[in-house]
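Data first, discussion second: the structure below is written as structure tokens.
Here the complex is missing one protein chain, while the rest keep their positions.
Letters A and B name the chains as they come in the text, with residue numbers starting at 1 for each one.
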Amino acid sequence: MNNPQLNESGELQHLLTTEGLPAPILLKILDTAESFVGVTERDIKKVPLLRGKSIFNLFFEPSTRTRTTFEIAAKRLSADVVNLNIAVSSQSKGETMLDTVNNLSAMHADMFIVRHSQSGAAHLIARHVRPEIHVINAGDGRHAHPTQALLDMFTIRRYKCDFHNLRVAIVGDILHSRVARSQIHALTTLGVPEVRVISPKTLLPSKVERLGVHVYHDMEQGLKDVDVLLMLRLQNERMLSARLPSAEEYFKHYGLTQEKLALAKHDAIVMHPGPMNRGIEIDSAVADGKQSVILPQVTFGIAVRMAVMTILAGN
Amino acid sequence: MNLPDAEQLLVDLTERMRPDVTKNTVLVGIYTGGAWLAERLHQDLKCILPLGALDVSFYRDDFREIGLHPQVKPSDIPFEVEGRHIILIDDVLYTGRTIRAAINELFDYGRPASIRLAALVDRGEREMPIAANYVGADIILPEDKMLALERGNDGRLSLSLYDKVSPEK
Partner (left out) sequence: MRIFIKNGRVIDPRNGIDAVNNIYIVAGKIVAIGTEPDSFQANHIIDAKGLVVCPGLVDLSVRLREPGLEYKATLESEMRAAVAGGVTSLACPPDTDPPLDEPGLVEMLKHRAKNLNQAHVYPIGALTQGLKGERLTEMAELQDAGCVAFSQSDKLLLDTRVMMQAMQYASTFGFRVWLRPEDASIADSGVAHDGEVATRLGLPAIPVCAETIALSKIVLIARETGAKVHLCRVSSAEGVAMVRAARQQGLPITCDVAANHIHLSEMDISFFDSNCHLVPPLRGISDRDALRAGLVDGTIDAVCSDHAPVDEDAKLLPFGESEAGATGLELLLSLILKWAEEINIPLAVAVAKITSEPAKILGVKAGDLSVGTAADLCIFDPGQHWRVEAPILKSQGKNTPFLDMELQGKVKYTLADGIIVYED
């Protein structure tokens, strides 16, 4: 089955998921992002690469954070950006998702950045756009959030250099997390020898071990000798749907505190895709502590997205 | 075809530049050949201010045709460009498009007081109104050949000729 993300020459045509992308492609994105970090650090944070290109943010699921990062990244590439919060406009008039996409394509869009509450939305759009248009998945349901995983990999490489001798733990609601799925695929592809997921049974998907992870229900066991801690956000919905009793009990067993962090390696780094629920999945002391690299993640996120857009536009 | 000795050309170039280099001069080499040359020049000309290096991939004019260059490295400009006298260094000056990109990139770092250009080899065939201030040698080459600078394991520089590969895209 041919990979819908790659064109006939094996180059990236769309970025829909980290699953199925060969390591060289992932590494190229990380390497290119290195150069963009430098750009974000100087006064003129722009380069003229995507001048004249139109990038449309198609957010069927609202998100100010992610949309803003993509917008900043696109503008730093000198592209023209159009933001569409579809939830509010045409969808309510009964226009189908593909009708919206077709209308926008007719406006000479070069790239669509899509966020949707349903898994597979970005794949569907990528199947239906004209060949010149590139699609970036900014999050589809529970399925994937590839740019988040890539910026997480970039961050890990920055602080830990070599993927090949790391123990990485992903903590939290794996079942509902597109970030976790994308992280797992990226970590295993890049050669991380041990990927752990730490979660209560009600928040783990079926047969998750088949993705190449070790499952832990006990956080203290799971964090032993870990080099990288990837924390996930806990949605309030989980209590309402009878998967968890309360945020307090969750914090007691799965929240990251100084004491639990001490079980990991002394130079372990703590990451979080944001926004954080302080006191639920992570303690403020840890979030603001010296092992936390949560703020640098945000900066790297812009550089990584610039790299993704550049590589797609150039293929 | 007999290519000149790059080391000898470097010596000639260094001497041509020496009279104009002061303690306020900044050298910026263009990856990769220009950066190697800039390292040697920085040393031989006893420059005080730190050395800069530029990757012009993000400023090239052929992105739409051939996409991103396979090896992109971060540029390194460890000084304020504002008000500086900069000498840009490249190995082979040809169409002038690389220099155009380098100048645009430098201006995104700040407003320099002046930019001069030093090239080890000038092979003519300019497509931009650009000239070098300092040149090692002028060489005429066949249109289907590209000239490249190489650096051996011992650090010794040499010139080599290879066939031009036309862009596929």
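In the analysis below, a residue touches a chain if its C-beta (ideal position, glycine included) is under 8 Å from a C-beta of that chain, and two chains touch if they have at least 3 such contacts.
Keep in mind that this is a model prediction, so the values were computed, not measured.
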item: Left-out chain, listing which of the shown chains it touches; value: A
item: Residue among A:142, A:260 or A:305 touching the omitted chain; value: A:142
item: Selected from A:38, A:205, A:274 or A:296 as touching the chain missing from the view; value: A:205
item: Chain not shown: contacting residue from A:118, A:257, A:277 or A:299; value: A:118
item: Residues from chain A at the interface with the omitted partner, ascending; value: 1, 4, 19, 96-98, 116, 118-121, 123-124, 128, 140-144, 178, 181, 205-208, 210-211
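Everything below uses one rule, namely that only the chains that are shown with their structure count from here on.
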item: In the complex, chain B residues that touch chain A; value: 55, 57-59, 63, 66-68, 72-77, 104-105, 108-110
item: Interface residues, chain A side, partner chain B - complex; value: 31-32, 34-35, 37-39, 42-44, 46-49, 310-311, 313-315
